[in-house]
Every structure is written in structure tokens, then in C-alpha cells.
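Dropping the structure in here first, questions after.
What you see is the complex with one protein chain gone and the rest in place.
And now, subunit A:
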């Protein structure tokens, strides 16, 4: 091909496009070309040739154009990775963006044009921000790939629901209890998986998540099984209920009663919980335990040679990560007023993990942005109905192509002597377990 002075890429591109079109034909023929129809009482197949033809033609033409333009041989490839300069700019803006985002979150309920729907969405996004920040400890900092994080979310939710229903405990008492119980389960999961790494750890945590869900589903007399638990009490404003009576929230503060008060209160509650989580995680990162987590992610053997107790370090990561999921879980229970195992499926774990990975492992700000994109975007795409998941998947693929190590891929050192330099993500080990 290189023998000619100026080799024409056309024949090669045509051949390639033809092969691609053949593959498309193989895929489209059964998937798009055959439609099941009811013929009398039987199920029949009806061929739809034009659809297949259009699909194959589109693939052929598209591939040909790509081959002649972007994928042309000898075309100088632009570096896809972001230059260190842009990277620095991004992390610098992130520093100002984060307080701005917090300020925005605080005034959101009082902005004009913000109604119940927006506040509800805000609550949902903040719940996932909190879950993402919690999982960030386990996956982002300690580098332990946890695919069953939703189990701790479930433990927190059921803890609150059961404690409130059976013993009449208030939300404010249940919140720490739920966190402690979830942390205990975190330790319980942590013990058997201490020696596992990478894929094996992922499989065991995945199984753990499913076990918890199946137990909740089948332990009928205790958890209500598939019927779930309903009528979970709502939290009060430090003892003052949100109700219409004279001792209700509105009357006490001289406001006219509005059901929105409770929603706004819930919004601030989850905002406060999320910010507390954030504070803890940032604080933990600067403590020896946080540094040990990151060191563990970088090199476990070196950690052991330096006197770091890897067993305790891993268990602490599991326990603290689970604790924040427990808090978020009990918030979830009180917001919904009804929980069932349906809410704690694997998809949730995958979603939270996707938020952490997309945000950039270890970056608090990135996780928050990713949660907003994923959850907010998912709601926004609702208009596209059936195509929602396809668009969603496509957007995720594009983001991962554009920024393979997440939105904020640089690591900021926990301590510095003269100057805090962002560490390029390519030097930082990813969580392989």
C-alpha cells in the first residue's frame, strides 16, 4: 500500500466499511429485521427488510466517512489527554467552584422558580452525593473495589425503619444507631475479604450486596419481605413536628402551614449530612489513617514493611464507608416513608460506583459533580423515554473517552512544604483492590 507515491486510502477504507456493514447486517437482521407478531393465537415472525437496509446503509456510510476523515491513516493524532496546564486550571477553578456550589445548594430552595419538583430532585442528588463521598473512602482512597455498597445503605434504612416502628425511637436517635450498625456490617464484610484483591474482592462484595437484599426479601416476619415496611415516621424539627396543629412547625414559627416546609427541611437535612460527610472525609485524608489508606492503594507490601497494620486500615475503610451509607440509608427511609428490598438492587451499587469512578477516584468535588450529572441527567433524559438508557450510556462512554480517569483526575497532596502541586492522575494507582 505504501508503494505508490501518494497512496489513496479509498480502497482500504471501502473494504473496511464493507466489513463493518456485514457485521452490522449480522446484528441488525435478527434484532431489527424480525418482529414478533401475534397471528391468531400463535406467535409469528414478520420480516422488516427496509429497517435493516437503512441501518446497514447508515453504518456503511458512517464508517466510510470516518475512515476517510478522522481515522485516515497517517493523520497526526491529537493527544487526547488533557495537558498539565489545563489540569492545573481545572483544579484551580475547582477550588473556587466548590464553595460556590455549596452556597448555591444553600440558597436553592429560595430561588425563584424552584418548586417542589426541583427540591425533590435536589434531595435525590444530595443523597447520591453523600453515598458517593462515603464510597469514595473505600474505592477512591483505600482502593478497595466494593460492588456491594448498597447493602450498607439498606442496613441503614432498615435499621431506622425497624427501630422506629418497634421501639418508637426518634430519627435523631436512630441516625447514629443506623450508622453504627452499618459500620458493624462493614467490619463483618471486611473480615473475610481482607486477603482478597481486585476482581476477587469485587465478586465477594457483589455477592454480599445480593445476600443482604435476599435476606431482606425472605425474612418475612422481621423485615416484611417483599411488602417492605411502610409508615416510617418523618423526622421532626428538633422535637417540633411538621403538622397543621397549634404546636406544629408553622404555628410555632408564625408561618402559614405549607407541606413544602417539610420538604425544605428534608433538603437541608441531607445537605447537612452530606457536608458533614465531606468534612469527615477531607479531615480523614489529612490524618495518618487517610494517608495509610492512600498508601495501601499505592502499595500494600510497602505499607506492611513500614509498620502499617493493613488489617485495621482496611477494616476502618470498610467501616467508615459503610457508616456514611448507613446515615444516608436512614435518611432515605425517613424521606420515602416506605422501604422495600426493591430499592436496594445491584443497579444502585453500580450507580454509586459509577459516580465515584466518573468523578475521579479520590476527588470530593469530582464526585459531587458526577452525582449531579448522573442523577440530574437521568431525570433530565426522562423526555427521551425508551432511549433514555441508550443516551445515558452513550454520554458515559463519551465522558470516559474524554477523561478516562474521571472528571477530576489529579490528586491533591494531603500535606506540603512549600507549594501544593496537583499530582497527575497517571502517576496515581487506581483501586485494584
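A few notes on this one:
We adopt the following convention: a residue touches a chain if its C-beta (ideal position, glycine included) is under 8 Å from a C-beta of that chain, and two chains touch if they have at least 3 such contacts; residues count from 1.
Throughout what follows, contacts and distances are computed from a predicted model.
This complex has a chain not shown, and the name its UniProt record holds, of "ABC transporter ATP-binding protein", "HprK-related kinase A", "Cell shape-determining protein MreC" or "Imidazole glycerol phosphate synthase subunit HisF", is "ABC transporter ATP-binding protein". Touching the missing chain, out of A:15, A:72, A:92 or A:421, is residue A:421.
In the complete assembly, the contact with the undisplayed chain comes from A:308, out of A:105, A:308, A:323 or A:371. Panel shows subunit A; residues 280, 283-284, 287-289, 291-292, 294-295, 298-299, 301-310, 316, 411, 413-421, 423-424, 427-429 of it touch the chain omitted from the view.
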